[in-house]
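Missing here is one protein chain; the remaining ones are kept as they sit in the complex.
Right, chain A next:
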Amino acid sequence: MSPLMIAGHEFQSRLFTGTGKYASADAMMASISASGSELVTLSLRRMDLKHQSDNILQPLQQHGIKLLPNTSGARTAKEAIFAAQLAREALQTNWVKLEIHPDPRYLMPDAIETLAAAEALVKQGFVVMPYVHADPVLCKRLEEVGCQCVMPLGSPIGSNMGLASKPFLEIIIEQSQVPVIIDAGIGAPSDAALALEMGADAVLVNTAMAVAQNPAQMSLAFKMAVESGRLAYESGLGEKRQQAVASSPFTDFIGSLS
């Protein structure tokens, strides 16, 4: 299985994960370890001065996992740029998952603000990974302004609806010169396998793993599905046809009975 390159960084695993929604830091670590993921997302928030929060950074760093801060909570390009600058300081990385979704009900990414922020952040030296709608035109525009990959959604965040945007993801994958990482909505390992079979370079999965009854086992299932999907893609899948094509040779031994 070929490695994935993003901004000069090589990944053996094509499964990226999030750190949200886990019952505990231990459950999160067990799950991420089982997934084999080498890149995980984190968020930033204003520090609670009265309470100590769980330290999830240390175990992640001990396992050598690359951190990808997101700009979740940003509603405009300006806020997202500020969040990215804070994240760069907090986590000492110039990688950022750019997400701007002002509407809390559907969490749909704002294309106009995202493109503006992406362009500015690339100029400031960030490796920008934008979370966007499965919009082929927008994905090309983001590539043109210097994003190192694009992250179109399969379906709404946390919805488990899988690749509802499949026809548009196919166009994005066909056109893209940068890696395509399908983010959001992937609810089952079969969704992830399909994404990789279609030629997506990676997937990002959080909710489906974190809220499973057995998160670590579900993460292993996703790992296997992603590897399976990628292997199938690299092996060359057969074309779909309207008619049957025999898998066994036609012989005339039945005819010889008459």
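One rule holds in what follows: a contact is a pair of C-beta atoms (placed from the backbone, for glycine too) under 8 Å apart; a residue touches a chain by one contact, two chains touch by 3 or more; residues count from 1.
One rule holds for everything that comes next: contacts and distances are computed from a predicted model.
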item: From "Sulfur carrier protein ThiS", "Nitrate/nitrite transport system ATP-binding protein", "Cytochrome C oxidase assembly protein" or "MoxR family ATPase", the hidden chain's UniProt protein name; value: "Sulfur carrier protein ThiS"
item: Absent-chain contact - pick from A:36, A:69 or A:162; value: A:69
item: Selected residue (touches chain absent from view) among A:33, A:85, A:159 or A:214; value: A:85
item: Footprint left on chain A by the chain that the document does not show; value: 18-22, 28, 41-47, 49, 52-58, 67, 69-70, 72, 82, 85-91, 157-158, 204, 206-207
